[in-house]
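Incomplete set of chains, arranged as in the complex.
Labels run A and B following the written order; every chain starts at residue 1.
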Amino acid sequence: MTVRVNGLACKNPMLVQANDFLFRGLNMPGNTSNPVGSKVTLVNVAMLPGLNTLGIAMARIDYAPWGLNPPHLHPRATEIFTLIEGSVLVGFVTSNPENRLISKILQKGDVFVFPKGLVHFQQNLGHGHAMAISGLSSQNPGIVTVANAVFKSNPDISSEVLTKAFQVDKHIIDQLQSKF
Amino acid sequence: MTVRVNGLACKNPMLVQANDFLFRGLNMPGNTSNPVGSKVTLVNVAMLPGLNTLGIAMARIDYAPWGLNPPHLHPRATEIFTLIEGSVLVGFVTSNPENRLISKILQKGDVFVFPKGLVHFQQNLGHGHAMAISGLSSQNPGIVTVANAVFKSNPDISSEVLTKAFQVDKHIIDQLQSKF
């Protein structure tokens, strides 16, 4: 049995090795052959044990042409994002009651912030691949993709809840919930 | 100009009065005459200045018969919820990749936890009104209602982003975005 303490226990400091602080392969493009055309490669404490208790993680995001990192949020982290290649539209939405969409088209070298717990997305605006690197303010930031959490959970949220929440007919919810 | 410090500045401790620590009226049922049939009355630092820097807030939630507090999240708080009247279905969804729906039917006197930043909802399962009281672990927890943040933001998230994110046709997104 593994002891779990807000995720993971620490190793004896006398026994740590350089490899405990190393993760390899973030130069490898993520596989974007999926319906949304994007892939997040997250380096958190599960992949890089040396992050434990230190409050930070990193991610690489790849985008096929017109690929989308769909609306999602990090329940325990703010994200600072820099575009390495391509041109992407980014946005986040503020909380109730304003629900302002704060949005920008980013070029290579632009840095943008997605505050903790707010819904955000990025979309590749170009014919080529795009790629970004992010820092996240937790060793275990978590990712909640809105479409998955709301329409593809296990088990499903009842269509009764969802028709009322989104004020649409059940056949629309059925389509949103259909698993491809 | 008001100085803002993670929300609000503190008052001189010599000048605080009992009224700075008081909010009145949480016994008044919220108005549930709206499409979802529920109303959240949030007592945060904006309504109760004495909460500043103290990391807690409170809410009352009212439900009309079959009323729904639709899928939403608090970007800066965990919520502990107790049902005072009625019978409600509650649930939250864990983060990727499992997206487990953790769900329960609550009766009067049951207490449930919605962890920080996770999507959750409550639905009244009865013919009568239901009512709950919650504590939230921030003086400014924020509320992000998924339907508002994703389909009713100002301005709208483009339908191009949303059709891809939810893998449905534009006419479905149009319906989800239509403002009543």
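The rule is simple: contacts are C-beta pairs under 8 Å (C-beta built on N, C-alpha and C of every residue); 3 or more make two chains touch, one makes a residue touch a chain.
Treat the numbers as computed from the prediction; the structure is a model and nothing was measured.
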item: Assembly copy number, counted for this structure file with 2 shown; value: 6
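As a working rule, only the chains that are shown with their structure count from here on.
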item: Centroid spacing, where centroids are CA-atom means, of chain A and chain B in whole angstrom; value: 22
item: Complex contact set, residues of chain A against chain B; value: 35-37, 68, 70-71, 73-76, 89, 91, 93, 95-96, 98-101, 115-119, 121, 123, 142-158, 160-162, 164-168, 172, 175-176, 180
